[in-house]
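Working notes, beginning with the structure itself.
With one protein chain withheld, the remaining protein chains of the complex are depicted in position.
Chain lettering (A and B) follows the sequence in which the chains are written, and residue indices restart at 1 in each chain.
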Amino acid sequence: MSETLSETAPELSATVMDLPRRDARDKLRGRTRYTVDRVRPDMLHAVLLRSNVPAGRIVKLDVEAARNAPGVRAIATGHDAPGLYGIGIADHPLLAIDTVRYHGEPIIAIAAETEAEARAALALVELEIEPLAPVLTMAEALAKNARLVHEGWRDYEVLTEGGAREGNIAWEARTTRGDVDAAFARPDVKIVETTIRVGRQSHAPFEPRTAIGSWENGRAHIETSTQVPWTVRNVTGRVLQLPPGRVRVTVPPVGGGFGLKFDATIEPITALLARMTGRTVVIENTRQEEMATCLCRENAEILIRSAVTADGEIAGREAVVLMDCGAYGGEQIFLSTMTAHTLGGNYRVGAMRLVSRAVYTNTPPNGAFRACNGVYNTFALERHTDEICQALGFDPLAFRKKNVLGDGDLGATGQVFEGDVLGPMLERMDGLRAVTGTAEDKADGRLYGRATTVGTWFVFVGPSAATINMNADGSATLVTSGVEIGSGTMMQSLPQIVAGQLGLTPDQVVVREADTDSAGLDVGVGGGRTTVSIGAASIGAADEVRNKLFGFASELLQTRPEELELVGGRVAIKGRPGSGIAISTVVQHAQTVSGPITGTGSFTGKPVPSMSGCAFGHMIEALEIPVFVVHEAEVAVDPDTGHVEVLAYRVVQDVGRALNRRAIMGQIQGGVVQGLGYALHEAVTISVDGRIREDGFETYRLPLAGDVVPVVADLYEGAPSSGPLGTKGAGEVPILGVAAAIGCAVANATGKQVRELPLTPPRVLGLLKGRETAPEFPHIAASFEANTLA
Amino acid sequence: MDMREGPERIFDSVATVAEAVDARAAGAAVLAGGTWIMRDPRRGVALPERIVALSKIAELQRVDVLDDRVSIGAAVTHAGLAQAINGLAGLEGLAAAATGAANPAIRRVATVGGNLCTLDFAAADLVPALLALDAQVELMVADGGRILPISTFLAERAVLLKTALLTRVIVPRAATASAHVRLPLRKAGDYPVAIVSVARASGGAIRVAVGSVEPVARRWTALEDELSGKAVTPEETQALAEKTNDFMGRDGIEAEGWYRREVLPALVRRAFAALQKGGAA
Partner (left out) sequence: MTVTFQLNGDRCRFHDDPMTPLLDVLRQEKFLTGAKAVCREGFCGACTVHVDGEPVMSCLKPVGLVSGCSVTTIEGLSSGDQTLHPLQAAFEAADVVQCGMCFPGMVMSLSAFVRDNPEATRPEIKTAMSGNICRCTGYERIIDAVADHLEAQKSGRQAKETAHV
């Protein structure tokens, strides 16, 4: 626990700077070796035989011919790794055993001298699957008498207690605060209902999931492109039925993650094959495999209903959120918790009840994606808010200013918000717009729309550990399990924080590549938590180092430790820069007297508890650090073709404290553009045989340079944060509000209710021509209670 | 170290059309820029065992601009074509097709012949542009050459290309202005979901061709008939296009058939507006 800084902690100003990244030059020169660049000729290549039906029973699996094929060194089947893994519930085998549950599910893995030989051997496997009628949609999964995706769901080991589950409902999380029935029954309210349907989003990180496994001294060593080395270690241990300590995971620079690499997938297979062959084994997903089995942002169906008075008070709100987890529970089980904080955020609401259900289907499993769950819940909430305004005749901006969460307001789980943040941020957006002006003139005869929306996110802090080793030259080596996934946290923010604490320059802080053997537990890079958790742990480690340095220096300088500070690479006497003694000298001295100077720090957030009786089936108590955004979009809609052009985009983002403005601006531009992709271009659809149809860049349309605009952003500082130096994660949230702002702007431009995403030209033209109707959900019951298992 | 099993692929990089035709007769498939063929494995199609590459045949890389026609070698790239016909009155639509397709690195490599000879590629940009300009293609087989209208070529290419080499495209310079309006889903870099190419001949006759809406591009004769002899505004052409819209849109992952069909009248209006301004789009 080290989130309280010691008395002698250096000033914040020592940490704030717009530094370029240390990894940029090698990346620009093509010298950085991502995992995918580390394939050597002496490695075996493994390929996976995948199911070509969405549901079925394996009735025949004969690998003899494949085993004898040229170059083949090993074949692994599900029986070689019988352990099940998962988040919340252990429902997921590494390789399908007896039953296949999605198109693309791996069944066996073949390791051979070359990839071509491995593929040739795949063709020799005799596999017969007796197909079962697939359950492809949540409507089918929730229908009466629906076939169960997991017949044996009752037998699974439950890893986290508390969620209700039954049949195709993998998990249910519920929130109830206040008397919602009474609020809806009030005579002075009008009830507004909105239905929303959103599709999946594929991360498309440029480096596909790739893992290299070897077996060294009786232990597995996996080098992999992951955001979660500790999860990979633990899952590998689980499925191979090894103590997790027998697995070591190291992580080279990661070529993009965005949440996709937040779960173990192919890694344990490489370890298994390495154990079988004694050789190093690589699995590299082809782009087609990567996209066809992408752990996408889940498709979701949402019904939200509010009781609002004529003067704009939101008396009650209830919502049902169905999240498609695909064939296995995975992240969605955890993410069902988030609805309370994303859909339950933004506004002051009298009474509220929310249920979110992770639903099994025979489709590729979904996963985590930047601002998970929040992106579509914010879209739903903001569209619903605009529909309320329309129904009751309120000005949307004024309604928001009146109703956004402020100091002392309650969240859905009874958590109390501190400080007025969203209100002042909305004012700042007005200010920003006054400076930039609007872009209506660029609409050029097309339909013009503008919308301002708000969003609430919470940083899930979780445990992290850090060690700092001081070197004889006065530099520091920072050892953590943090992974550089491209956002710059490990390469930019942490060295900056540590350098600020130790009076060094950031280039004097060496960052050790993540290695589960050398650093302690970390829950992974995502959710905006890295700067917060690893940052706090690093500050803790720096505290210890600083105290040790002061201890030795005070002897050498005959000065009391309280009178010392670390600045300019020296232990100096306070207020007299250049005085004192070089840090390197102190470190060298310490080495001869009592050994090297090191410091360790660890951190975990203190959960703000839910009000009792509010939360059911939530995986975590509450998310510690709220982060708010205000987004504003201006669009032009082509009435002939349905094309939406974004004319201008503005963001006011709550960053707590900006340590490197330029880097945050880069995250905002990148995150907003990913959000534009989600809102406008990136469609994932499932074929009748359960495949993801958009499995390449030809069909999955990522935004191109011509599709984007420069985002104008104002960083809002000073909101309460328990993060180190007052920071909050800045990389996760920029995507949060984009679909909401774009969806509302398109609705304003067209005068049509926008209820589905993405807003591709055919969908928007369909809206304009009356071809699109509001989604109807026969599988969501009219009464709230009928949608819960409780 | 060669780890490959089986017979080696035969790859002939020949210098003359005659040699290429001979190779074809011996069963070689044509490799032009490779931007289509190289994606065959991704589609589950094996690469041909015998290949003849056109990249070293000088004759096929030429564009000859004559008074009455332009002759375009089959191995001319999109970028090369765009450069050669840049500013030529009447060919604005073809130039727009060559500069609007794909992305710069692909245009530097992908050839005219490849665009015309790829079967099952409904969204080819050059095809409707050449249809609107009433182009002809020259095919070579072992016993000689023939020149045929592009529409005939399109109808019969599946059979013809089993043996023939496409050597040239001949574009008559009969048009005074032409325009090519393509509708990608993103601003650029996509296959167009619908294309309207129009050309006006010196006598005023109008030709309209539509690509990407049906499996193979074709002329919009019903609209051409309505337009014949009339002076109409772009808005009026849109109304006529609505009236004569006899296209059956094809369903694809990126767009359903109704959408491709539905956008056509507006694209016609835009094409005619561009034509009024002297072409391109």
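Criterion: contacts are C-beta pairs under 8 Å (C-beta built on N, C-alpha and C of every residue); 3 or more make two chains touch, one makes a residue touch a chain.
Remember, it's a predicted structure, so these values are computed and weren't measured experimentally.
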> In the full complex, which of A:G218, A:P243 or A:P710 touches the chain missing from this view?
Replying inline: A:P710
>> With the missing chain put back, one of B:S13, B:T163 or B:T176 would touch it. Which one?
In response: B:S13
>> Of the residues A:A14, A:A211, A:I485 or A:A572, I need the one that contacts the missing chain.
In response: A:I485
>> By the contact criterion defined above, which parts of chain A meet the unshown chain? Give residue numbers in ascending order.
In response: 18-21, 23-25, 27-34, 36-37, 39, 203-207, 253-256, 258, 286-287, 485-488, 662-663, 665-666, 669-674, 696-698, 702-706, 708-711
>> Need a quick check: the contact residues on chain B for the chain that isn't drawn.
In response: 2, 4, 8-9, 11, 13, 31, 34-35, 38-39, 42, 47, 51, 53, 55, 102-106, 108-109, 187-189
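One rule holds for everything that comes next: only the chains that are shown with their structure count from here on.
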>> Could you list, by residue number, the parts of chain B that touch chain A in their complex?
In response: 3-5, 42, 183, 185-191, 193, 253-256, 258-259, 262-263, 266, 269
>> Under the definition above, what is the set of chain A residues touching chain B in their complex?
In response: 70, 113-114, 116-117, 288, 640-643, 681, 685, 693-694, 696, 698-699, 701, 703-704, 706-707, 760-762, 765-766, 769, 771
